[in-house]
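Below is a slice of the complex: some chains, not all, each in place.
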Amino acid sequence: MKKDQVKDCEDVISSMEFIVENINEVIKLLDREAIICMLQKILGGERVFLMGAGRSGLVAKAFAMRLMHLGFTVYVVGETTTPAVRPQDVVIAISGSGETRSIADLGKIVKDIGSTLITVTSKKESTLGKISDIAMILPSKTKNDHDVGGSLEKSMRGDYKNSPPLGTAFEITSLVFLDSVIAQLITLTGASEAELKSRHTNIE
Amino acid sequence: MKKDQVKDCEDVISSMEFIVENINEVIKLLDREAIICMLQKILGGERVFLMGAGRSGLVAKAFAMRLMHLGFTVYVVGETTTPAVRPQDVVIAISGSGETRSIADLGKIVKDIGSTLITVTSKKESTLGKISDIAMILPSKTKNDHDVGGSLEKSMRGDYKNSPPLGTAFEITSLVFLDSVIAQLITLTGASEAELKSRHTNIE
């Protein structure tokens, strides 16, 4: 591929439009009772732990950072100073397929400990979906639906209306959803500007 | 805040709708010439380096992971095996304000080395925007526009049509934009399903 063969960027625009359509679709399908339960569990837990692999792990971290700004005691599984999980804690797993091996294994341990497990996933009938106290469903196609890259290629060849790229649709939708959960938590906790600002890292 | 005070989740829905509006707004304002230049630089560089702080750093990692799937030689600044940057490399910085101190400092070093610097930012006239070879502008309000949390609180108190939450709008929009750059690169490189799948980590 020669760089001077780049003539346009139409796929960038159409892919962005496709992602927006996908988020709009998910908004319509959200289970509001599940969201309310999730908010109650987060507010009722002693501490919150986030976990996810790959790009879902990055979404988990983005949510954890905002919870910290809000004043929650929050940890990301796998980081240096993350302590042992206890029964009164809430653990939130992010997994599009609900089958990510390492995360599903940890999910089982979390249930053995007796903690609350919430999974944000696109598959209710997945391993993680079935063992969770709350399966928060964001209905997106994930990379396990098709061969990896398959749907992405198809979408770029004109069929993108029907088929989200890889796990991309799930990852973006879960980030948008979780940032909106933060918005709700700000309203619920009445956190002030000054409080949020005072916790944002001052040595980055 | 008692958990049983959670009665509804209207802010979750309205925040998601607000984020969608914001992405739609950015799509209209994108500089297509800048996107084409960015694609040319990425394809023409020897290796690609990504950098960002905080949540922008997570977006940088999400993009880096996809570039790896596509077969690019790509590194995230600050990870264990990231080597020295050389003049023929392309460095992409993600910074909503364009002023994040550590990233701006590294941006200056990158220019001293003689590498190509691309900044994805909402501020053309920022420190990073001004020293970059390409300033890819995603016009969003960032956390430096207002006191942190200010716009988020306002948005949750009914004024959300005019004011995106914190840096959230920028971070989500940059993730959506960069995932769409990936879609374009798939078309441009003609990467097949099998190739993408073969690079996705098999030990996570």
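Letters A and B mark the chains as written, and numbering starts fresh at 1 in each.
The definition used in the following text is that contacts are C-beta pairs under 8 Å (C-beta built on N, C-alpha and C of every residue); 3 or more make two chains touch, one makes a residue touch a chain.
As the structure is a computational prediction, the values presented were derived from the model and not from experiment.
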| item | value |
| --- | --- |
| Complete-assembly copy number [criterion: all chains share one sequence; 2 shown] | 4 |
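Everything below uses one rule, namely that only the chains that are shown with their structure count from here on.
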| item | value |
| --- | --- |
| Rotational angle, Cα trace of chain A fitted to chain B, multiple of 5° | 180 |
| Whole-Å separation of chain centres (CA-atom averages), chain A against chain B | 17 |
| Parts of chain B lying in touch with chain A, wherever the complex brings them together | 1-9, 11-13, 15-17, 19-20, 23-24, 27, 30, 32, 35-36, 39-41, 43-44, 53-55, 58-59, 61-62, 65, 69, 100-102, 143, 147-150, 152-153, 155-156, 165, 168, 171-172, 175-177, 179-184, 186-197, 200-201, 204 |
